[in-house]
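A single protein chain has been removed from this complex, and every other one stays in its place.
Now for chain A:
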Amino acid sequence: MSGYRVTGAGRVDRARTVAFTFDGQTYQGYEGDTLASALLASGVTLFGRSFKYHRPRGVMAAGVEDANALVSVTRGPGRFTPNLRATAVEIYEGLEASSQNRWPSLKTDMLAVNDRLGMFFPAGFYNKTFMWPRSFWEKLYEPTIRKMAGLGNSPTEIDPDHYTAAYVHCDLLVVGAGRAGLEAALAEAGSDKRVILIDEQNELGGWALSDPDQAQWLAQSVATLTAAANVRILTRCTAFGFYHDNFVGAVERLTDHLAQPGSGAREKLWRIRAGEVVLAQGAIERPLVFEGNDTPGVMLASAARTWLYRYGVAIGRRPALMASHDSGWQDAFAMAAGGVTISAIVDVRDTVDDALLRQAADLGIAVHLGSSVIGVSGRHKVTGVEIAANSGTGRKRIACDALMMAGGWTPTLHLWSHSKGTIAWDESLGAYVPDKANENVRCAGACSGQMDLGTGVVVPALPTPKDASRIKAFVDFQNDVTAKDIGLAVREGFKSIEHVKRYTTNGMATDQGKTSNINGLQLAATALGRPVVDVGLTTFRPPYTPQTFGALAGHAKDALFQATRKTGIDGWAQDNGAVFEPVSQWRRAWYFPQDGEDMHAAVNRECRAVRESVGIFDASTLGKIEVVGPDAAEFLNRMYTNPWKMLEPGRCRYGLLLREDGFITDDGVAGRISPNRFHVTTTTGGAARVLAMMEDYLQTEWPDLDVWLTSTTEQWSVIALQGPRARDVLSALDTDIDLSPEAFPHMSVRLGQICGVPVRLFRVSFTGELGFEINVPAEYGPAVWKQIVAAGQPYGITPYGTETMHVLRAEKGYIIVGQDTDGTVTPMDAGLNWAIGKKKKDFVGKRSLARPDIVAPGRKHLVGLLTEDPSLVLEEGAQIVADPAQPVPMTMLGHVTSSYWSEALGRSIAFALVAGGQERMDETLHIPMPGAVHKAQVSGMVFFDPEGARINV
């Protein structure tokens, strides 16, 4: 024996030594070791400090259920992972791991004082102690508590790794590759079913890896499955959640175990849709609840056996066993057979099977029946235990250097419960087992309650002659919840297990109560004096074990987080120095600064250019819907507030779209291309919504209408040419369309060709100037744009962006749906009564315009606002009050929706939604903003060229 390594035992590769560090100190293990097994082999017992009391902790379990030994692993900048289980970290050459939640060091942790102040930290202490004064919570209490109580540190740098994902379908998914899982997969090996076998560990086998008697069977089974072409095997892969219709999420860890991780993906998210699922997740041994059960060196009996037979590590020279279940005796006997001296077996039961007693006697192991461990000596390592008969008499010390505990078994029902399968209480197991399936899923092996591990009794907490209010007997090791905390919660009136859980935080740590739920439930049921089944069980929720954000995000980050839609003209804008802004999913040119201009200078210049000569604007993002069919006009007539049937081909109309509740949802100009064809435009952000709404009415309310709807947003490049010189520029281009005002009046559309390509030429204006919108097939957009820019040079043609577009439209009182409206604004509120077809019997939302609330006085109206100080530009969103001297909270009349500097007017302008606004014309209102309260006068919304003389030229 070297250290605690046992010669000849275990599956680790003795030929390959691996050097790694823990808290800066170098250790050696073997390939196949976990961080936990390699450190135990080196005699390390102290792995971390507990969450609340900063008590020294070792490893309690050998698998992912371990609640104590949380560590951080660093692999260089950005590659820092906290809160990993030492029992699930495979060692590799150069691994750098460190302990957590201690200062200045693991051995000397100043905050261990919390352990002695335990009386101040009962269940719910943060709800009681830190309530007053309230203002202290955010600045003092919470940061202090977070510093004292906690897990590992969060990474501080961006994760440079990448993560991949895949969808996969199979006929049979087996979760867990222990004996039951392997058998389920073997039954279909070589069949025509697509089988996926998943296991979270580095090799298949589960418990069979800890049982040399099964080694040969295991090797044969793995060979058969590996050779089977229809079986896909995923190791180091955790099925973390079971979702509807046999949809299982799993994360495969690809590189964390490699000394040279390479440049491939770190983890892979598998989204698996399975015909049938077999859950073979096994069972988890339960700790026993007694004082000192968290001392480093106290661990589950099955874990001790795993360390010996899988990893070749003895947990001590002469461990003792505390059992309430036969399985612990078998583990002790197996340890003894492996050369480990068992110093004593203590069992809370008065009688056990004679065969166990005979075997113990044969091995020379002292047995204490009807007794319990009532204390553990040693702080960083077990040095002995004190036991007493259950009556409290006969207290004595047993010398030992580790303690195994065997409290029975809890079937792992996590995924079963995610799938909403029901569970039933099994009295003989003292645990819940699967009952009725809700999906095509079944449990196999230990997780179904099928266990051949002997019998045992369920003991909520071991009997002790000590004062129960003065001892710490842990139930939830990771959250530092003790038996007395649960008793306290019940005494304070918490009767539901869900409330007990939240008050004590039992089962709420990162291990989700894998080792604590049933013990906590037993304690609560005992305290309540009710049967366990009446107390219920808390809900299991994904993930089964913690997963990285990286794996869940996959490729959906940075530039791939959301698609960026670009118009055909976007490249030109970029080449010409545009500053962009996102508008729904589009990136749009915001403004085009020249020679170091700031935004305001650029926008003022762009505005002047449009008002004085000509500007060019990329309007391609406008939503476009082609409405076609003999009933197209009838359809639009029913959808929009405006009348459409009399609109002549070649003419355009502004359309206002309401929801059925009467509120504005979209607007846009539509042109009648031919009697049966309309070119309808929508807002940039509303395109998909409007098309979906139209489809809804067409398919489900008016299926008799013969109409086809097609999204054409991306089929057209739209170039807006605006300004008094717009016609001059257009005339300089090669086009067959008569541009004269007589032949082509405002609000009309012409089909023809321009620059040799087909065009739908609209004469429309969102600026108040003479304007055209040149629609050409999208692929010709950039070429036509460049020709227009070239033709516009004599007039100083100026590209402008969305900011200038906003200013120009606001000067003219044109609203933007979604900015000046918010889903509670009617046409009357917005001053758009003129857009309602008065003679129309019906349209979507018409009936609602007569609803009592909508005709009632005092509604918010959209109005103009002119500040007393013309140079002051109000903040959009600022609130409006009638009397700034009124006490707080003030009565707010509304808010500013749009606000700009108007270069054309030489002053600021704004729109606002104001209660009773249309009756408040010329009234002075007040707008409190940071630093000052500003005055503004209510006005109409058309600030520039109210007669519209500039459009009709």
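The rule is simple: a residue touches a chain if its C-beta (ideal position, glycine included) is under 8 Å from a C-beta of that chain, and two chains touch if they have at least 3 such contacts; residues count from 1.
In this text, contacts and distances are computed from a predicted model.
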item: Undisplayed chain, where the name is taken from the UniProt record, one of "Aldehyde dehydrogenase", "Na(+)/H(+) antiporter subunit A", "Sarcosine oxidase subunit delta" or "Nitrile hydratase accessory protein"; value: "Sarcosine oxidase subunit delta"
item: Selected from A:846, A:907, A:920 or A:935 as touching the chain missing from the view; value: A:846
item: Contacting the left-out chain in the complete assembly, out of A:13, A:534 or A:696; value: A:696
item: Sole contact to the chain not displayed, among A:157, A:660, A:736 or A:919; value: A:660
item: Where the unshown chain meets chain A, residue by residue; value: 243-245, 247, 273, 420, 438, 660-661, 692, 695-697, 699-701, 703, 841-842, 846-848, 850-852
